[in-house]
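To start, I am sharing the structure in question, which I have written as structure tokens.
Here the complex is missing a single protein chain, while all its other protein chains stay put.
For subunit A:
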């Protein structure tokens, strides 16, 4: 209780000092920095336009090709074929063509520009909590990484939920991680380069409408270009119709493009109609997740039973809103977990922060770790009571923050809402943390412990053993006789060095 009161008093004091010491130079700078929108710090590989309103994949070249093909073909059709057809047959033809063209364009842009259903990455607290839960479930086994799957029974069918190491979440059923966009997408269908975006829960119906209407448009243009040729050849003869027309290309270009498109687009529409009617995604169909070949009892748990309901659910179901809030502003003051009275949870959160470290920093840390482990017998003589109690909030809170700032310097994947501890510097090296002499020894000892939390390969996040070891090494400070744990730690440092 006393600690809590003194803590808060210290914090109050500290905040007073910071406002008094802020020079007039600093405040204008603060005012000038505009608030960032969340799309600007989005961790996935997406491109954003119009201040976050439009979202696309990184490679958009093929999308522009699609757009050009559609515009050129329709442009030629409307310019050269429609006047003739309107005159000879009926003016309804260009009208229907126009409506189809606008529908195709609208659905294409809607598919390409909208959020397919990206799942935002877990916040550091969530990731740490999941790690803890997984570790508890596995009984805190040593180095062996725990199996990252969860089984859940949906409508009588056992479904495995996989853990995504990039997004640090257990993927919901039917979600998948798109390697091109580096995002987990809900109800992931496929990544379509022709629309320049992933196709997922939120834009599947637009995609389906696009390919369906494009099939109709392609068949429409193909049919009426042929009609134009036939009618012209009745009047002038077939070859002369082709030779004497003001421009040969209005016939040939739409014809060729549509001929090839018909097979592919109509085929694709048919395939997706089948997928919708059986309520499957392309991903599931390709993997054969619900195919009866896998087992007699294997069936699709998401299907509603009849084709009509499946179609209605896919096309006319409710449209969920975007979960990533692209245009929201980044909050600067998100409350983080308070530093506790002992150091264990600190290292838990440090670990989740440091899971964003690059290999370069792991190498630096591992090297430092080995050197310090070798030098530790010298240190132990110097260790004293007040220095060990540097796990108090001031220093305990300082170091992870500083470490996270230092380590995320070279990397751009900074988690949202990281606390900026008062004494942190923007230096890129952990070594510089030992600025103040009274804190030097304590920080040096903290360095000794922090590299344990740095995972060697990206996927091998194990919460239990580093914590356990930090616990034992802390105990080691109290009992200078425990050399075994130090020896193990230096060995681990060497292992990490070799793995990086």
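Assume contacts are C-beta pairs under 8 Å (C-beta built on N, C-alpha and C of every residue); 3 or more make two chains touch, one makes a residue touch a chain; residues count from 1.
Keep this in mind: contacts and distances are computed from a predicted model.
The chain that is not shown carries the UniProt protein name "Golgin subfamily A member 7/ERF4 domain-containing protein", picked from "CASP-like protein", "N-acetyltransferase domain-containing protein", "Centromere protein I" or "Golgin subfamily A member 7/ERF4 domain-containing protein". Here the missing chain is touched by one residue of A:41, A:65, A:89 or A:102, and it is A:102.
One chain is missing from the display, and on subunit A it is touched by residues 1, 3-4, 8, 11, 102-103, 106-107, 110, 119-120, 122-123, 125-126, 129-130, 132, 135-136, 140, 152-155, 159, 161, 169-170, 172-174, 186-187, 205-206, 209, 301-302, 309, 312-313, 315-321, 323-325, 335-338, 340-342, 344-345, 348, 464, 467-468, 471.
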